[in-house]
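All protein chains but one are shown in place.
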Amino acid sequence: MAPLTFSVYSLTALLFQFLNSFGFIVLATVGLAIIFGMMGVINLAHGEFILIGVYGTALPYHAGAPLPLAMVGGVVAATLFGVVVERTIVRRFYDRLLDSMVATWGLALVVSQLLLIVFGSSLDSISTPMGNVDYGPFSSSVYRSIFLPAVALLVLVGLYAVFTRTEFGIKARATIEDPETARAMGIDTDRMYTSTFAIGSGLAGLTGALYAPALGSITPNRGSTFLVESFVAVVVGGPSVIVGTLSAAGILSVFNATGSFFFGTFIGQMLLLLVAIVALRALPDGITGYVDDWRQRRRAEE
Amino acid sequence: MSTPQDINVRQKPAVAATGGGTSTILATKQLTKNFGGLTAVDGVDFSVAEGEIRCLIGPNGAGKSTLLELITGQLAPSDGAIYFDGEDLTGLDTHKRIDTGISVKFQSPHVYENLTVEENLRVPLQRTDRDVDRVLAETLDRTALSEKAETGASELSHGEKQRLEIGMAVTLDPKLMLLDEPVAGMSVDETDDVADLIRSLHDDGMTFVVVEHDMEFVRRISERVTVLNQGEIFRQGPIEEIEADEDVRRIYLGENA
Amino acid sequence: MTLDISGLHAGYDGTPILKDIDFTVDDGEIVGIVGRNGVGKTTLLKAIMGLLDPDSGSVRFDGRDLTHEPADVHARSGIGYVPQGRDVFPGLTVEQNLEIGEGIGDGGETRYEQVYDYFPILEERADQDAGTMSGGQQQMLAIGRALVGGPDLLLVDEPSEGVQPSIVQSITADLKRINEEFGTTILFVEQNLSVIQGLSERCYAIDHGTIVDEIGDGAIGDRQQLEKYLVV
Amino acid sequence: MTDRLDAGTVSVVGRLRSRLEGPNTIGNSTTFWVGFAVAVAALAAYPLATDPYTVIQSSRYLALSFLALSLCFIWGYAGVLSFGQVAFFGVAAYAFGVIGINLSSATGVVVATVGAVIAGTLSAALLGYFMFYGGVRDTYVTIMTLVVALVLNTFMAQTAGSEWAVGEAQLGGFNGMTGVPSLTLGLGESGLVLEGTGFYYALLFTLLATYLGLRVLLNSSFGMTMVAVREDEARTATFGYNVPFVKLVVFTIGGALAAVGGVFYASWGNYIDPSVFGIAFAALPVVWVSVGGRESLLGAIGATLAIERMRTGLSSGIGPIGSEWALVIVGGLLLGVILYLPAGAVPTLDGLADELRARRTERSQSTTAAEESPE
Partner (left out) sequence: MMYESISRRSALASGATALGISVAGCSGGSGESGGPTVGILEDRSGNFQLNGTSKWQATRLALEEINENGGLLGEEIEIVDPDPQSDNSRYQELTERLILQDQVDALWAGYSSATREAIRPIINENEQLYFYTTQYEGGVCDNTIFPVGATARQQLGIVTPYLADEFGEDIYIIAADYNFGQLSGDWVNVLAQENGYNIVGEEYIPLDETDFSSVINRIQGEDPDFIMSMLVGANHENFYDQRATNDLENIPIGTSTAMAQGHEHIRYDPPALTNVYAGVSYMEELGDLRDGENFVEDFYERWPDANYLNQEAQNNYFSVYLWAQAVEEAGTFDQQEVIDVLEEGRDISAPSGDLTLDGATHHMEHEMRVARADENHEVSFTNNERIGPSFLREEVEGGDGCDLREEDKTTQYVPSDVYDV
């Protein structure tokens, strides 16, 4: 497997692959990152939340709904599910990080098996829309390599705006930093927790909806497709949700795309995992932990 | 970091530490710590003579707690060096510094909530080669916790937790004890008990550095006081001198203190 | 706008702390709750604020029964709260902290200008993260945050705690001024003698979870009487 | 060694008990030890009362108990949650296969056993050093161990080609390594092959010895140190403890326990495959330990036996409920335990028993005033 020769075309192909990988990692991660970064709960059922978005999209689509409308269905389904889960289960696990992992793992088992029991072993796939771009001998999917990365960036920008610019975002952050004081400031903290969790779930649903036509077969164990990348990216990113997700996705997808393109997908996968291990060792607080540190040092020197 | 001057300090410390004890046991040289834009400790030369009780006072954010955490190694300095008992501690891990004879009690109580009082004391004690049963009984007695030996630490009152923590630090039989606000939130009686405890340990030859806001308490135990302000040593001297100092009153004590 | 506490019992996880608390704070008053650490002062403020659900008794404000309402309802009924230990939101900017404070009160009135007038440092540092400010500045922010929503009653928990003496004096003066200028009723908890003497018109001494004494106008100046209930 | 009770004198029993008992283990009464002895006797008599299949099946559960003990030890007592204990279990299993296949004699299998445990232990030590001396903490340790297991999973799955062989032993890729020898005691060519009931007793004995050994360790000063690290790392460092080192030692011992389980497991099925590094298997120890109670060694063992037995049973369905509901029930059970018995089954039961006892004594004594809580 000799590496492909360098040319404008092959570099373009590499760029599109980077975008493809970047979009995937950001979208796979962002819902998990919100729930982990904001609420301190590791949601091991994250893959199943995404899966609910997938099923919520595929079922109306196969019933005849146009794809964009079906996607809305996926987001709504995952959001509602998130609200129910927060009210009944997750609420009891704030500040009990490890227990939250165990509980949500149990939830994951239940959800994926129930999907199997109710909807059978597989739903028909949905074709990827938007076609491709051709350049030289190569082509890339417009949906995967242009549309999804663009949506991923928009999601990050949107989240940044929501959590730093809106009243809701500020109240949500206040609630998470100090729930008791927040309550004394007139904030309905229960609602804030539920809303934040719902946003995380809704984003997972969005990921599911967006990937429903890019997954191939839709089966009840599809959730695991997203799990590894999302966990790796969350911890490599570090405590700051948005910047962390962005930077982790950027770094991981550079290695993933380059490795896959020149040496095959196995090397791409291994590189991603190995880079994650090295990154965690070198930056125990993730990239944003390091960036904060560095910024502080810079400011101190000025 | 290790310039010839640093070594000089170790050999010929006593820059500021006159009076009090005989020889310098702890010295920091140009110790600096930055947090982001904030310089919490700024080029501090702080030295303590063997056998003295030194109180550190100063406004909130003056860098007192940071200074203690730099000495114990929980924070790494941005610059400068720390010497203790003739050894350069600067790059050492916390646990190695403790082995040189430093012990510490932090500001808010950090007892092991899920262990009993006795188990709490055993944790530090089991590391030493001291006679466990004897020291245990002695420490329980000294901290007036004998009756609570079997009680879970989470059930102790605030004052009892503070005493337990001092007791835990004491079991290591350190040469130098660092105490951060040992009487915060204590009643008058409890404060008295702690003051007595410190004095009696001092009589046994232990050196103390105590961070405290309670000036009444400072007056009772202290020989010399160091005032920190904005990360720098602002004044240093006997308690009477410090309390009379106009500038200290302005920045810290307040006019009618 | 009277605060009416009657027969209040409260505690944590079945451990009773407050026992049969009865008192009233009239409109425009400044009332202190004095006592040593661990006697139940903070618990009392939390129970009044709705941060702790009382076991029995009642909390009424402005004629409304708030006893078992959650804290956010109390806040929206016009009660502002300055927590112990200057609990500002460290990761939010000063301005965002103040925006949160808008939730207090009926929302009809905001007092950004007044707050900046009282504490100009808050305007100067509007975009700075609250966590990077000094203790005294954080205390000012905590008060400003409670004030910005225009509360009728301000609950203040140990304004002097962990704040250097020189700043304590100015904060005492600020609270007094707030009461005079806006007619805001203030109920505060304190064990610092000079704050108690400088601020309150009358105060209740609390010990072992019950009110053991009421110290009226004339007696506030009596250092001896107060010291009985205090640390130093 | 603690398993020699022949001396019989009271003082020896007392000394023994004092080493086995302490605040860090549940069950410090004579009643407990009597019950324990009865349980061990019942387990020992079990093969005589049941069929060969049940014995073989139970052996598998016992082998998995080591994995549970390993996680219980590091998570319950030192607060290090590893989602990748299966990595050391799997490394040891593969090492046992590689060495055992290459040295095909009784001595060879003995060497393989020792070598495999060393391999598993060393890999834990290596990863532990990398993590704890690198300042990796809490959640990050959890995720990192999981990632390491997944790396091994991906890597081992593609070792199907004949180039992936160590001497005689083909790693076998996704299909796994076959021909892993059975556990054997002996020298040279002839030896006692432990199969069926023999294997069961070997496991039972090792598990018993390990359990008692861990009790001694946990009730020693090192056990206290572990608990101190779990409760408050920073504080413990200020008493002069080298916290990274303590965690490294704990993690290494945990790796050794998992490795022992891996050897038994590989020799149980004469087979090992990369799915031992997979996420589904990796999650199981967490389930067992959570359900049994992370601060109870016995709870971890009991939960492993019970849950695995249940999972096997559910694969045929129960009554009108089809087998497809098995995973729903397992997941639901886990959720239920975490929601309603967060400490796990055994500590919760122990707590209830304590409360009952306390109530009984309370009635005979006058109650003292409740301690005043600090604000």
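Going in written order, the chains are labelled A, B, C and D, and every chain counts its residues from 1.
Following the convention adopted for this analysis, a contact is a pair of C-beta atoms (placed from the backbone, for glycine too) under 8 Å apart; a residue touches a chain by one contact, two chains touch by 3 or more.
Every value quoted in this text rests on a predicted model; they were computed, and no experiment measured them.
Under the touch definition stated at the start, the shown chains contacted by the missing one in the entire complex are A, D. Only one residue in the set D:28, D:57, D:102 or D:221 touches the chain that does not appear here, and it is D:57.
Interface note: of D:141, D:157 or D:257, the residue touching the hidden chain in the full complex is D:157. The omitted chain makes contact with subunit A at the following residues, 1, 4, 10, 13, 16-17, 20-21, 24, 113, 116, 120-122, 124-128, 131-132, 134, 137-141, 143-145, 214-217, 219, 221-222, 224-225, 257, 260-261, 264-266, 268-269. Residue-level contact of subunit D with the missing chain is found at 47, 51-57, 60, 154, 157-158, 160-162, 172-176, 178-180, 182, 184, 190-201, 269-271, 273, 275, 280-281, 311-312, 315-317, 323-324, 326-327.
Assume only the chains that are shown with their structure count from here on.
Should one ask which of A-D and A-C has more C-beta pairs in contact, the pair is A-D. Once the centre of each chain is set as its mean CA position, subunit A and subunit C turn out to be 43 Å apart.
Residue positions of subunit C touching 2 or more other chains, listed in rising order: 37-38.
Residue positions 372-375 of subunit D each touch two or more of the other chains.
Note for the complex: subunit B touches subunit D at residues 72, 74, 93-96, 98-99, 103-104, 106, 110, 112-116, 119, 122-124, 126-127, 155-158, 161, 168, 172, 185. Partner subunit A is touched in their complex by these residues of subunit D: 75, 81, 83, 130-131, 134-140, 142-144, 146-148, 150-151, 154-155, 158, 279, 283, 286-287, 290, 324-325, 327-328, 330-335, 338-339, 342. On subunit C, the positions that touch subunit A within their shared complex are 49-51, 70-72, 74-76, 81, 83, 87-92, 96-97, 99-101, 103-105, 145-146, 149.
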